[in-house]
Structures are given as C-alpha cells and as structure tokens.
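Complex shown without one protein chain; remaining protein chains in place.
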Amino acid sequence: MTRYFTQDHEWIDVDGTSGVVGITDYAQSQLGDITYVDLPAAGTAVKKGDAPCVVDSVKAASDVYSPVSGTITAANDALGDAPETVNTDPEEGGWLFRIDLSDVSELGGLMDQAAYDAYVAEL
Amino acid sequence: MRYLPLTPDDRGEMLAVIGAGTIDDLFVDVPAEARLSGPVPGLPLRQTEMAVERHFSNLARKNKAASDHPFFLGAGAYKHHVPASVDHLIQRGEFLTAYTPYQAEASQGTLQVLFEFQTQVARLFGCDVANASMYDGSTACWEAIGMAGRVTRRKKAVLSGGLHPHYVSVAKTMARFTGDTLDTATPELGGTDMDRLLGAIDAETSCVVVQYPDVLGRIEDLSPLAAACQAAGALLIAVVTEPVALGAIKSPGEMGADIVVGEGQSLGVGLQFGGPYVGLFATRDKYVRQMPGRLCGETVDATGKRGYVLTLSTREQHIRREKATSNICTNSGLCALAFSIHMTLLGGRGLRDLAALNHARAVQVADRLTAIPGVTLVNDSFFNEFTVMLPKPARAVVHELAAKGVLGGVSLGRLYPGDAALENGLVVAVTEVVSDGDIAALEAALKEVLA
Partner (left out) sequence: MNAPNTAGWRPEMGEGHIAHDETFTGNRALMLEERLIFEIGDTSTTGVDIDPAPAAASRLGGLARAEAIGLPGLSEPETVRHYTRLSRQNYGIDLGFFPLGSCTMKHNPRLNEAVARMKGFKDVHPLQPRETVQGALAVIDELAYWLVTLTGMDSVAMSPKAGAHGELCGILAIKAALEARGEDRKVILVPESAHGTNPATAAFAGFSVENIPATEAGRVDLAALKARLGPDVAGVMITNPNTCGLFEPDLKAISDAVHAAGGYVYCDGANFNAIVGKVRPGDLGVDAMHINLHKTFSTPHGGGGPGSGPVVLSAALSPFAPLPYVKREADGSLRLVEEETAAEDQPDSFGRMVAFHGQMGMFTRALAYILSHGADGLQQVAEDAVLNANYVLRSLEGVLDAPFGHSGPCMHEALFTDDGFAEGFSTLDVAKGLIDEGFHPMTVYFPLVVHGAMLVEPTETESKAALDQFIGALRSVALRAKRGDPALKTAPHFAPRRRLDETLAARKPVLAWKGDRGE
C-alpha cells in the first residue's frame, strides 16, 4: 500500500486498484472544527478533480476533490455521528471514501509524503 | 431635517479631521459627468411629519378597509383578529430595530423567539423540524419544489389543480429558468384531482404539490397520496395557506407529507395588501441539510448556560455561494415574531377554539348562501372557506357587492381569468371576525345582485 498526496491536501492510500481517500492533518487544522461531512454514495462514478465530498466547518464548506478517477465503493459512515474524527484522526480513522481506481497512471501526478511535507512547509 | 443629527459645525469639524475641504471632495471617485450638482430634478423637497402623515391619511381613505365592511375574502390571505399585545410587542425597538442575529451574544432574544417559532411551526404541521421562515407561502412553495429536486435528483413536479394560482405562477416562472418540468392543471369542480395526481407519479417525479385546504377550500385525506409518493421515491409537499385550519383538521405531517410549507399571515401578521407575510417551511429531520433558509439551534455558552445560535449556515449563500441550497438571504423575522406571539397567546387550546368557531361560522354562511336560488356549493367538506357557483359570472358580482359596501369574496374569474367553466365561482372565507350582521348583509346584498 502506498500513500499519495494532492496539492489540495487530500491523501490516498492505494493497494492495487483500490484506494482510500481522506484529507490531511494540515487541511483539518486549516478548516477548524469539522461539523459535518457530506459523503458520496457508493456507486458514484467520479473523475479526477471532481468533488464528490464536502467537509463543513461552522463558517466554511470545503469541497474534497477526488485525487483519481474511478467509482466510489464505500464511504466512512461513522463520520455521520462523529464528524470530529476528521479533526482528531484525519489520516486514519477520519478517512472519507473508498474508490476503485479506473486509471492507475493518474497517481503519477501526485506527491509522496516527503514531497507533500516540503510543499506544506512552503505554505 | 429631523432624522439627521449632524450640525453644520459638526460637519466642518469632521471635514477638518478627514482633511477634506468640502463634502464633494469625498465624492471624488464619482466621475464628474455623473455627479449631480443639486437635488435630483423633478422631485419635491423635504416635508414635515405632519404633512407626510396627512398625505398618507388621504391615500388610506381611498381604500375600503376590511374591518369597516362585511368581509369574506380569503384565497391565500385571511382576516383574523390579532390581539393588541401582538402589535405592541413587535414594536419594541429591540425586536423592531435589530439585525439578523449573527452576533448571538447580543441577539438571544431574537434567537430564542426563532427557536420557539421553529418548534411551533413544526408541531402545527406535524413535522420534525421547521426553518426560521421564508418570504411568504408562494416562495416557500417554490423552494420546497427545488428542495425535492435536490433530495430525489429528479426534475418533474406534479402540481395539484387546487394549488393557489399565484403559487403555480411563481413555480412556473422559476421552473422555466431551472429546467424543472411542472405538470399543472386548473381546478376541477366535480371533485379534486386526486386521481390525476396519483396517475401522474412516475419514476421521474420529484414531488407532488397539493394545497390543504385547497384554493377552493376543499379538504381531503392526503394519506393515499403520501403512500403513492413514497412508493415511487417522490416527496409529498403539502401547502397550507390557512394555518388556523390545523386547529381543526389533521396536520399534513400526520398524513405523511415530507415537506409542509405555508403562508403564516393568518396569525399575527394581518392583511397588509399582500405583504409582508411569512413563509412557513417544515420537513423531516433527515432532509434538514437540503432545507433552504435560516435555522436557529440550541447550544451552550462558555459557562455551560443554554443559548441559541444560527446554525447549519453552510447550506446558505453567504458561505456556499453558487452551491447554496437557495439564494435566500433573509427570513421574515418580524412577521415570524408576530406569528409566534399570536400562537403563544392562543396555545393549542385557543387554536382549537378559534378553529372551531371559524368552521362553525363558515358552515352557517354556506347554508345561508346556498339557500339563495341559483347558488350551489362546490365542496361539501371545508374548513373556513368554500366555493359557491352563482347563476352568473362572479367577477361582476364582486364589484356590485363592493358597491353595496360588502366585500363578498374572491371570484374564480379573478384567479382564473378566461376560464369559462370557473367564471361563476365565488370563493368565500368566513373567520371569527364575521358577525351575524355581516352575514345578513352579505346574504341580502347577494340576493339583490342576483335578483
């Protein structure tokens, strides 16, 4: 399993053609207290850069962009009752959705952990 | 000018602080060709309070006020007695001159009122949750159709022929721009169009919109329609233009409506020639994130005391911008306050008593009018409003009644101009303000006009 990052502060863990997507610790720290997560339905087809998911804080609603194209296979329904998990555990328990990748080559444009850390350090 | 506190000396001192020579130096960004050198031409100059008051008194006298005449108009706006304390309380400056309660710590009064209002509306409609109000019933109705589209991801709405024609018009205007399809009809007199509605629901239907009581005053069990909507994955939207009715008849929520919207003008607000009114909007808990409009919610302050804030704002335009659930930016706060105070004065018991009185009065009037030769009743069941067919076009009759000092109802010719099947219909509303003398006056005048 390999973890990749986007410039919009999503992460994706990829194992073969299946991926798990969330937002990074940096992203949650910028958003503040997460109050609600609008999760996508399983079966939704998305293209890279689509926004199948929205993360709300009190004063903002932020789109979460899919790092890759594919089909949503599951969403983290536990966030319905506990959206704060995205704040407390953004890169593990606060995952947002699972996706079946349709084009693995899209991962080539994403960053690895070191590159992302360097990117955030510049912000 | 009595509303402007700055004195010439103040203005001079302030210009000095600013470092400007004249007021016009502050308008330097306005291109010279667009700057007016004096007052806008063609308009009168300032007037005293007394002069303005006199002008309005003269204009007001040209209107026939409902309270000065036997009065039987309804069709979406109803005359009820509003207790004097309602108007007194809404004129308290802390309510009247407050802004939207974004700064919660300085707005707990408005916020608690909204929380109470939301609860009152939800309970009256038989729903889980209501918002802090919309502009009026007609815009709330369209917003409900839009919301049903978001919930179901479908674009076809089926509207009952019994829905107020202005509400239908508003929906048609909006649907033309959003690409929604509306299946509409004019009222049938032989019965409601329940069969048409049931037959029109299909896999593309986002919602069915039905008015209760309908524009002719008819009431009908919505349960079968709710079941049919649910089976097809569509939402049932019920529109209530006379909330007092719900003191006497089942709530739409109880019969399975998914969204209940309404016009709250009946309670506390008054006729006001059509506005401002107050739109009511309620739905199920599970749809709250798709609901338009402001919402007030309970929370606690830093010391743990209960308090209220505007909440779930991420649905709204000031945050969500082009992805908002609606572009609506305000509610009808002061009218919602008036509604809520009136409802608090009534309570459930008072609402039931008031509704019972309205209904009994309406039954009396229906019996009296249908005893006039040639006058027949369209609907056998109704709350405080019913439709009669006259032996001639009702529109002219309404004008003739008005000439006799009786405001006798709303003609279907006014609501559905050009529809020959409806032109003899007269919609008559009877509330608690109608006296025995008023009934006798209507009866006598109608007899004369029809003779």
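Chains here go by letter, A and B, matching the order in which they are written, and residues are numbered from 1 within each.
Note that a contact is a pair of C-beta atoms (placed from the backbone, for glycine too) under 8 Å apart; a residue touches a chain by one contact, two chains touch by 3 or more.
Remember, predicted model here, so these are calculated numbers, not experimental data.
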Touching the absent chain when the full complex is considered, from B:Val288, B:Ile372 or B:Leu450: B:Val288
Residue, one of B:Glu105, B:Asp202 or B:Glu448, that touches the chain absent here: B:Glu105
Which chain A residues would touch the chain omitted from the figure, given the whole complex? 33, 35-36, 56-59, 83-84
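We adopt the following convention: only the chains that are shown with their structure count from here on.
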Taking each chain's centre as the mean of its CA atoms, chain A sits from chain B at a distance in Å of 44
Complex interface listing, chain A residues touching chain B: 35-36, 38, 56-61
The chain B residues in contact with chain A across the complex are 289, 312-314, 319-320, 323
